[in-house]
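Presented below is the structure to which this report refers.
Yeah, one chain of the complex is gone here, protein chain that is, but the others are all in their spots.
So that you can tell them apart, the chains are marked A, B and C in the order they are listed, and the count of residues begins at 1 in each.
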Amino acid sequence: MRITIQSEPFDMGAESNAFATSAKGAGAIVTFTGITRDNAQGDLQVMEIEHYPGMTERALTDIAETAMQRWQLDDCLIIHRYGRLAPQDPIMMVATASRHRADAFAAAEYLMDYLKSRAPFWKKEIAKSGASWVAARDVDEAALKRW
Amino acid sequence: MRITIQSEPFDMGAESNAFATSAKGAGAIVTFTGITRDNAQGDLQVMEIEHYPGMTERALTDIAETAMQRWQLDDCLIIHRYGRLAPQDPIMMVATASRHRADAFAAAEYLMDYLKSRAPFWKKEIAKSGASWVAARDVDEAALKRW
Amino acid sequence: MIDVVYFAWVRERIGLPREQVETSAATVADLITELSAREDRYAMAFADLSSLRVALDQELAEFDSPLAGIREVAIFPPMTGG
Partner (left out) sequence: MIDVVYFAWVRERIGLPREQVETSAATVADLITELSAREDRYAMAFADLSSLRVALDQELAEFDSPLAGIREVAIFPPMTGG
């Protein structure tokens, strides 16, 4: 299990390969990567991600440990950036390794659902047309109900 | 949309990065990679994968096109190897790109479920203790019912 | 004349990957009955229909699918890709 919170960019391909190599014996690897999308106006300059140092590590560790207990996983990984991101930059990724693809998929979705709404990160879009905080979506809160 | 059936190894990390780069605009990338697992006895030497040239391409294209229609996807990818694989070799991967993580996850699971039971591949485990064809699992057939 | 192709343990039990068959069988099931009557190796490969799947011209089909107009019949075990 690895939780990394960093301002530096990361290489999702290299991280995926390293994760798969370390999870020897698992037949199924699922990854999810979130990429900085342009805004509706197409003029996004920077995505600024604020977080709550200390609580972030704790919240992500709790979420990952719950996933490890709830599903039959060989390993799981969470990487989340903070600071200033450019459009197309990977924001975060999760990866899960299991003997069973159903467990790998379910755990990755669980990690994402909790990470979206229960980990202390806030996104601000800085665009030519102005700056605004990204609003939480009801659909993300509702997604937690299924677990 | 890319479907590749090949005997050569592939690099899941490099493929993930290339896929994410070409799917610009998608905020969510899901990948699934299947890795050759050792057998229960721990003496697997080679996993031999047989396929049905011609029908394989067709079946995978059908599955991918159905996924593209059914979910809001920017792109999807299927790579599947055939021939002789060593333990720890990646067998196959799928990747999906979408604005929405729910669509990316659902489509990747759909691709995997159909690929498991509806694409003409057969696996044979060649071990010190003997050779045997991998049996289809009821749970894989049952997984199709949810779609 | 119809091409019949076999995969995995069906191919191994029958001992060849592909053959041309002269048949007037109306359905896949009829063809399987015809071949099974011909030689033991077919009877053994086709003994349990529930462990067989078929494709006609490279599309999955049923045992009662008609053979009229079909050029290639494939008989194989349940698939195990992924």
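Please note the rule applied: a residue touches a chain if its C-beta (ideal position, glycine included) is under 8 Å from a C-beta of that chain, and two chains touch if they have at least 3 such contacts.
Treat the numbers as computed from the prediction; the structure is a model and nothing was measured.
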item	value
Shown chains that the omitted chain touches within the full complex	A
Residue among A:Arg2, A:Arg84 or A:Lys123 touching the omitted chain	A:Lys123
Listed residues A:Met1, A:Met55 or A:Ala86, member touching the removed chain	A:Met55
Chain A residues touching the omitted chain (full complex)	34, 50-52, 54-55, 58-59, 80, 91-92, 112, 115-124, 133-136, 141
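One rule holds for everything that comes next: only the chains that are shown with their structure count from here on.
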item	value
Interchain centroid distance [CA atoms averaged], chain B/chain C, Å	26
Approximate Å spacing (C-alpha centroids) for the pair chain A, chain C	48
Per-residue overlap in chain A, given as positions that touch at least 2 other chains	101
Per-residue multi-chain contacts in chain C, two or more chains	82
